[in-house]
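First comes the structure, then the notes that go with it.
All protein chains but one are shown in place.
Chains: A and B, in written order; residue numbering restarts at 1 for each.
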Amino acid sequence: MSRPRRDPRAERAARLVPSKGRPRLALGLAGGSVRPRRDPRAERIALEVEGAARRRFDLAATGQGPVAAVATPRPDVPAAGAAPELRLIPNPAFLVFAVADASDGHLTVQDRQVLGAARGLADAGGGAVVLLSPSLPEEAGAAGADRSARLAVADDADVRADALVAAITTLGPRHVLWPESRAGGDLARRVAVRLGEDLFCGAEQVSASIVSRPAKGGRVEQRRAPPRLVTLADGAAAPHRRTRHEARVLDLPASAPPTDGSAILSVEDIPADPSTVALAEADFVVSAGHGVTDFAGFGALARALGATPGASRMVCDAGLMPRAAQVGASGTVLAARCYFALGIAGAPQHLQGVAACEYVVAVNTDLHAAMVERAGLAIVADAQEVMPALIAALAEEGA
Amino acid sequence: MIANADALLKPLTLKGLTIRNRVMSTSHAPGYGKEGKPQERYQLYHEEKAKGGIGLTMFGGSSSVALDSPAAPWNQVSVADDSVIPFFQAFSDRIHRHGAKLMIQLTHMGRRTKWDTENWFPTVSSSPRREPASRTIPKELEPEEIARIIADFAAAARRCREGGLDGCEVSAAHGHLIDQFWSPSVNQRTDGYGGSLANRMRFGREVLEAMRRAAGDDYVIGIRMSGDEMIADGLSHEDCVEIAATYARDGLVDFVNVLGGQARDDMAHAISLPNMSFPVAPFLHLPSAIKREVDVPVFHAQRVTDLATAARAVADGHVDMVAMTRAHIADPHLVQKLIEGRDDDIRQCVGAGYCIDRIYVGGDALCIQNAATGREATMPHVIPKADVRRRVVIVGAGPGGLEAARVCAERGHSVVLFEKNAAAGGQINLAAKAGWREALSGIPRWLAGQVTRLGVDLRLGVEASEAAILAEQPDVVIIATGGKPSHGHAKGAERALTTADVLSGAVELSGTVLLFDEMGQHNAASTAEQLARRGCLVEFVTADRYVAQEVGTTNQPIHYRELYKLGVVFSPNLDLIEIYPEGNRLVAALRNTFTDAEEERLVDHVVVEYGTLPVDGVYHALKAGSVNAGQIDLGAIVRGEPQPYDLSQGFALYRVGDALAGRNIHAAIYDALRLCKDL
Partner (left out) sequence: MKAIVLLSQGVHPVSGKSCLPRPEAQAARLAAGLDPLPTGLHAGPGQEAVREALGRGLAHLTHLAMEDGADPVPALVAALAAAAPDLVLAGPRGQGGADTGLVPYALAHALGWPLVADLVALEPGTEPGTLKIEQALPKGARRRIVVRLPAVVTVHPGAPAPLPFAFGRARAGGMIRRAVATPPPAPIEGLMEKSYRKRPKVMGQAGGTAAERLAAVTGGGAGTGRVLVNPAPGEAAREIIAFLRGIGVLKARA
């Protein structure tokens, strides 16, 4: 919000100097002409007053450059580019638990939706949102969490369920929300049977007055006021935005260690092969555009990074990559967390395809390319030169 | 075939009316109405979409139901009396023959129209608040007038039914009378039609109830409305959801056709009709949110330009029908092409806004890239084969040359196309380099794809000489060499750079730049944006009354927004009279176009935009040897007849596009189509 004030007449008069013939405007510039010489931009800057929330121009200014503030700040005029308002809820009327998957220490898209829904339930009655996740994600406050608590991971999901049951029993939240994801749905069911409570699972709508879900093979919709335990289907709520919350760290009560040995004897994770993951599902996509000419090298880089390969329309049009690899509105729309664009300027339809990506890394020769603007890390350089350097650096690390 | 195409091709049934697929065209005002009736041109325009496989085509954007909502300013349709019914009957028969459905939009524009037109009645609204876009201060409606307008809506609905139309929608979007009652930004009433949202919804409710009584409960009546006015004192998203949910729950509407924004001023107008600077389907979240709340089908239009996006929107359940209105202006056969698996042959809308921009200055809707749209009576969408196969040589693969090559190849001729640059596209390649105008590159991309598919001998990187052309032993030579930028007529003009120098990347400027524009078109505005983005301090000077004066209403606000953000200084009403050096800088002398007062700027660079002058060397070299001395028979062109030259005596020589005189993309493509369709 920035409303400059200006007076074109004063701006002009401020620059006027005595002269014969045509009126002459001095801009501090040498000139042999008899025509007045103007610099409209400098004239305007000369009238600017510093210190106001909005840009302010003082018509009485003499044109001697920025002067000290005479502006009285008005509280109702927010300064331009102000950070979102921080909302504190020190004494909540009740608690809403949002249990996040937060794989790799970051909130997933569904986790953010759960926080958005939890925010809605909390704000309907002066409650506070408690985020429970394996880590303490730094984005928790922006995503709407008033409190943040660590719910440790364990190989045995039952251990985690016991810890959560202990937290629910101690803190007595009004609602507990999970994403209806693989891990979230599993945990919710373990908790529900331990507490012997109904679980309203896969809710597609959620508000303080109503939750709804499909049942009986998708023939009927069940609706009711939100019960205590709810899991949310993907896309049931919008992520929270606008206000920031403090995400103050909350220590959970220690749960009793399992009395007998776990029935889970061993656990071993096998990561997915990125080259076979569908582009639309991939977590990390590296994509080649016009600025890439060595596609063997590009393929090697994708393998070295463990990323799923994609491409721009231009590359697919030219037959250098299969059509299935095309990223964009008219190709595949990505759900990846990170998009690494090599030599892609970023046509609007292409950017549409990466709109959901949280992180973008761009390598492009044009500093002003849209992709460079979109990127969290942009390297203005020739992608063809960066690719081998990356492969070499990765190989060196691996060696 | 594209992913999820089957979702688009499933029929949709609403209230006993089955629409064959999920692709539609929304009501718009192409300016083809004549005497308030949809006559032949209007009907043929929609018939082409019906032939092309569309499920539902809606015509008559803002068709008036009342005498104080004049149809004339838009060359639109008046449904205010029974004389329109026979036209509706002919129209619906024509569309139904091809299996498509036809609906109309009915409205009272309220304050969003003019008073100084056919009837000279004042405009009316819920409250007497002026709308910037229409520039009128409306009269506040009295209860008697409200009752009259409700009766007018009802009578119009009956006329639609009697005319055989499959249904109608009421416009409550873009700031028409019904949403002038809804929106607190207009409605300040204190009676039963103002105040609470329920009260503000009353007028619309009474209109819909009266229409249902008049047209019968089994007649399809929907509503077009905003899903979020996006103005501080307007309807919020939640208000709009509540309106849609309430009307739908009460059985007042059979479908909801949702869009985003409103249109009360220049910027709002440009946002509600999003151009190529916007992402694809920018407002899809609004119909989607309404779809979550209402049980009737939800339709949506707004920059859904490609079928992949359309199919995704339907398959994911965000909308029941997807409107591809401008996409059909670019290619009325897109559904048929989808069904036939020819999606690469679809001429995709690039979002230039040429169609809409023309109607808001009183013109007719024409497509920047498809010259047959709106000219169905004379221009073919499917080019018929010629009886005689000719050898055609075309020089220059800009839009004119590419279109000429495409049409000639479709005619079955043997075509050689010379292009001196390494890529086809001509001046569009320059225009597409500027910031948000990148999507223009879709025009030559499609044309080049067609030309390649049709077997044209495209010789890129080859400059055509007289000898090279004659070596092909042509029957017809078409010169489409385009234009070269003019440096203008100021004293010392040779010291200036042109916008083409900047956009092409031939020069990289820094420091202060005075940009002088005589054309008022996109070129200078785009160049100013490009320079400012790269750190130049730009002053944008024009002899016009304001900068970018010729850029249309859906594009100009986007230029202004970007230029203001970048701190470009606007200096209109100044003519460039002289450029001279001073030290290692330049002085630009300017003259006020009203007072003749002169002033100067000391700058690092002067960049000018004076349009283009024809590149016609090869034309003049060939002219004497041609049978027609390079002349086009204008009479034959206008009558739609072949050029009357005897090709047994030699070759005919023609020019199209900027090689003739600098104009625009549409002119080049139309030049080529109308000449070549009869070759």
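Assume a residue touches a chain if its C-beta (ideal position, glycine included) is under 8 Å from a C-beta of that chain, and two chains touch if they have at least 3 such contacts.
None of the values given here were measured: they were computed from a predicted structure.
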{"item": "Sole contact to the chain not displayed, among A:L252, A:V277 or A:A300", "value": "A:V277"}
{"item": "Of A:A13, A:L136, A:L252 or A:V361, the residue in touch with the unshown chain", "value": "A:V361"}
{"item": "Of A:R55, A:H106, A:H290 or A:R303, the one touching the omitted chain in the full complex", "value": "A:H106"}
{"item": "Chain not shown, touching residues in chain A", "value": "103-106, 113, 116, 156-158, 181-182, 185-186, 189-190, 192-194, 198-199, 201-202, 204-205, 214-225, 234-242, 262-273, 276-277, 281-284, 305-307, 337-338, 340, 358-361, 363, 367, 372-381, 385-386, 388-390, 392-394, 397-398"}
{"item": "Missing-partner contacts on chain B, residue numbers", "value": "228-232, 234, 236-237, 260-261, 271, 277-279, 282-285, 288-289, 291-292, 295, 316-318"}
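Note that in this section only the chains that are shown with their structure count from here on.
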{"item": "Residue numbers on chain A that touch chain B, as the complex places them", "value": "22-23, 25, 27, 29, 31-33, 35-41, 44, 205, 317, 329-331, 333, 347-349, 351-352, 355, 368"}
{"item": "Chain B residues touching chain A - in the complex, by the definition given at the top", "value": "2, 276-281, 292, 306, 308-309, 312, 436, 438-439, 445, 533-534, 537, 539, 567, 569, 571, 582, 587, 589, 597-602"}
